[in-house]
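First the structure, which I've put down as structure tokens, then a few questions once you've had a look.
Here the complex is missing a single protein chain, while all its other protein chains stay put.
The first chain written gets the first letter, and so on, giving A and B; residue counts start at 1 in each chain.
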Amino acid sequence: MNDFYLAVSAFLLVNILVGLVRILRGPTPPDRMLMAQMFGTTGVGILLLLSEAMGLPVLRDVALLFALLGALATVSFVRRYWPVEFAEEESKE
Amino acid sequence: MMFEEWISSALVCAGAFFYLAGTLGMLRFPDIYTRLHAVTKADNLGLGLLAAGLMLRAESWPAMIKLALIWMLALVTSATACYLVANNALRAGLPPVLGRYRSGSRP
Partner (left out) sequence: MTQSERGRKMFIESGKKEKFPMERHGMLLLNRIFHRFLLLCLLWWVLTEGYPGSWWFGLPGVTVTTAATLGLSSRFTWHWRPLGMIRFVPFFFLQSLHGGIDVAWRALHRQTPMNPALFDFPLRLPHGPARVFLANTVSLLPGTCSADLSEECLKVHVLDGSIAIHTRLQAVEEHVAALFGLSIPPAERFEEASPHE
């Protein structure tokens, strides 16, 4: 059973590796950021599987923290690194 | 006991399938808005099914509730992140692909 969980978490890891293509190719910065958000969700899944497979309940707490920090990363990216000129937007309307 | 294990494995596999679908959607969908759909829906369903599968095998009640809590937290954060990214993309004037789309018809 534990091998099964390990296999699934390896599959998710491969998933992340495939997703790297979008980071390399992504035409705009938000595309790359989206992939980072996806890593967060996949990372939570992997940690949950590992905690079951290895019998380490502590990893569930790490997963909880990952879920929280994923949101913070996106918020800070949108607010700090992708500012939108609101003034220009208003003059256009 | 065996029955529970089967259901649990089936749920975990289904979760992994939706993760795969999310990654594929991320790679194949044409613009940032449609990719957002892939990330928020497929991945959260994947995590939900995975957590449900592990909940069946959790060793105690609090551990089970914690798995559900992690999923709910992921739902809330990704819905919020999705709104922020979509809103900012719209304000920044990134044009969405509109109308009928097939991956063969456009580069």
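Assume contacts are C-beta pairs under 8 Å (C-beta built on N, C-alpha and C of every residue); 3 or more make two chains touch, one makes a residue touch a chain.
All of these numbers come straight from a predicted model, not from anything done at the bench.
With the whole complex as reference, residues 17-18, 21-22, 24-25, 28-31, 33-34, 36-38, 40-42, 44-46, 48, 60-63, 65-66, 69, 75-76, 78-80, 82-83, 86-87, 89-90, 96-104 of chain B touch the missing chain.
The rule is short, and it goes like this: only the chains that are shown with their structure count from here on.
Averaging C-alpha coordinates per chain places the centre of chain A 11 Å away from that of chain B. Listing the residues of chain A that touch chain B in their complex gives 1, 4-5, 8, 11-12, 15, 18-19, 21-22, 28, 30-31, 33-35, 37-38, 41-42, 44-45, 48-49, 52, 57, 60, 63-64, 67-68, 70-71, 74-75, 78, 82, 84, 86, 89.
Looking at the complex, you find that chain B touches chain A at residues 5, 9, 12-13, 15-16, 19-20, 22-23, 26-27, 32, 35-36, 39, 43-44, 46-47, 50-51, 54, 57, 59, 63, 66-67, 69-70, 73-74, 76-78, 80-81, 84-85, 88-89, 91-94.
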